[in-house]
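First up is the structure itself, then whatever we jot down about it.
Only one protein chain is missing from this complex, and each of the others stays in its spot.
Right, chain A next:
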Amino acid sequence: MRYDSITEAIGNTPLVRIDPAVHGLRRIDLYAKLEMLNPFGSVKDRAAWNMARAGLPGARERGETVVELSSGNTAKALAVIAGMHGLSFKSVTNRMRIPEVKDLLLLLGAEIEELPGRSECLDPTDTEDPLTLFHQRLNQSGNAHLHTDQYFNALNTEAHETGTGPEIVADLDGRAPDWFLACVGTAGSSTGVARALRAHDPAVRVIGLVGEKSDFIPGIRNIDEVHEVGLFDPATYDTIESVSADDAIDGMLTLVRRCGILAGPTGGAAYRGTVRHLKPIDAELTGPDRRSAVFIVCDRVESYLGYVKQRRPELLGRPPARNSVTALTDTEVRAAQVIEVAEAQKWLAAERPLVIDLRSSFAYAALHIDGSVNIVDELFDELVRGGLPFGKRQPVLLACPVGEQSARYAALLTRMGHPDVRSLAGGIIAWRDAGAPLVRD
């Protein structure tokens, strides 16, 4: 495979059979269309390229900015495409909740504007919603924008009608699958693929998967939000079913761990929704004929580790570290040596112990005990994991805001064999309240 441009590598993604031992369907062959293997990492590469391609030369001539309302994958693809063509890209969104995607977009050179949250006090003078205002601003004459408009642009659907759909048919030896299942975001892929498959065989059943309302699955709209999408037509789908964030993560785990498909939560949601929909149908099927079903894996797992960590921290759990404050007993913490402010001042003058301030550098820089060293607690925590970070003959005074955290570390260092570690009682706050000097230098 030799290409002249990375955009030529968009499309022609593999259709991979899922092992029946994993999904448990007896008479239905289940296939995953691996859109995650597009060059920029998702199903949106097709739409982004199809929507932007024709307008790029003109946009470049006029020095326009490519603009899209996108929370992730479309923005990612457009940012790359814009960059390759010497254009800047701006994403406006109120849905960007995946920090890794945000950072990646910044790396790609995108400008991101996040729309404000909802008003806490209803404001009757606020006549327009932010999205309407955005469109009004965009449509004002004289604005140099190439707005790809993925939720309303027919070229989004077309990319799948002429690409994704026919590829599926070709890979199934010229037959359309009996079922096609897809998560609904812009509705572009589900609508386009459905059109292509139905043109081939009108009996194809199309199932749209939407998120549960109180849940959040990246890339999927919920049953109300799909109505806001111009490309969404309820008639496209034979059924619309909802999937939860739990389904998405469960499905993702199955694909990742058992099928070797490094799918993100949207692909996981599609897999779970598919198996759930087909299970009862499969149970009713008789005879020797095999049926087939296709679902879309729209992007990759790597960007969603934070999402998983937030919802299922146990999946990313690590064993507790040696020399950790979390392993201390209450008795040990209570036994830590503490020293009151007045005593501490005398001790400092007499024996010049090392004073370690565990607060953040931001707070330390503003005000601290003269001569103290700032080792932020997170860093200190890592330091002591390997052993004592100073000699045993060096007396140490630990200080934190209220003297709780420093007491824990004093107990830990004592347990590790240090003979003279003390914690400043009441912390820097008690120090300040006692009128003891704090400096900024």
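Heads up, the rule we're going with is that contacts are C-beta pairs under 8 Å (C-beta built on N, C-alpha and C of every residue); 3 or more make two chains touch, one makes a residue touch a chain; residues count from 1.
Note that contacts and distances are computed from a predicted model.
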item	value
Identity of the absent chain, which is to be given by its UniProt protein name, from "Y4yA family PLP-dependent enzyme", "Short-chain dehydrogenase", "Dihydroorotase" or "Sulfate ABC transporter substrate-binding protein"	"Y4yA family PLP-dependent enzyme"
Contact partner of the left-out chain, one of A:M1, A:L122, A:A203 or A:A350	A:L122
Hidden partner chain, touching residue among A:T239, A:T329 or A:S360	A:S360
Omitted-chain contact residue, chosen from A:I10, A:A176 or A:V229	A:V229
Where the unshown chain meets chain A, residue by residue	96, 102, 106, 111-124, 126, 129-132, 152, 213-214, 223-224, 227-230, 232-233, 359-360, 362-364, 366-367, 400-402, 404, 428-429, 432, 440
